[in-house]
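What follows is a short report on a single structure.
Note that this complex is displayed minus one protein chain, with the remaining chains in position.
The block that comes next holds chain A.
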Amino acid sequence: MDIVSPGFTGRRRSGTELPPGQYLTHEFPVLSAGPTPHILPEHWEFTVTTETGEVHRWDWATFTSLPAEEITRDLHCVTRWSKLGTDWKGVSLDTLLADVETGADFAMAHSYGGYTTNLPLEDLLDGQAWIAYEYDGEPLNPEHGGPARLLVPHLYLWKSAKWVRGLVLSDTDDLGFWESVGYHEYGDPWKEQRYAGD
């Protein structure tokens, strides 16, 4: 141990094990880089663009008619709060990518408002990621990313792009919005991958 903070004893909160450096909250804090986009479902669409330029497209009606799943997961934000057992409803990326032919290894999620975040494609498959449109039994509100957001709960929450409008698949691992200003390119909370080089 390097140093001790004189007079600090801490307030250990017992019970659940959290990823390193996280603390538990029961609220649902909001963090975004700009104004909240307000997208009406009738104007919303979601696209998947492959590395060859092929575009797959869903509007709100076709998207919400896909088989949806109830999802209960813990959330971990890089700003150090964790919220446990959150309830969502959404469409699995396995469903959306089922008919997409690709050999790409990476995906860039794009959002209304211009936000981007990069992920390995394999982290979006096998029951690990959804496009969620309900939170706690209600339509997802704009502050939390409505009408629909990416949900990738095994990574820090900045990877779960709010107001998502598409994925662009690629052979190269380019950096998204926060990743290009110093945050970790992958963001595993259990390895505490907060910033570049962690």
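Here is the rule we use: a contact is a pair of C-beta atoms (placed from the backbone, for glycine too) under 8 Å apart; a residue touches a chain by one contact, two chains touch by 3 or more; residues count from 1.
Here is the rule we go by: contacts and distances are computed from a predicted model.
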Undepicted complex member, UniProt protein name, chosen from "Ferredoxin-NADP reductase", "Osmoprotectant transport system permease protein", "Integrative and conjugative element protein (TIGR02256 family)" or "cytochrome-c oxidase": "Ferredoxin-NADP reductase"
Touching residues (missing chain, whole complex) on chain A: 1-12, 21, 23, 25, 27, 29-37, 79-81, 113-114, 143, 175, 177-178, 180-182, 195-198
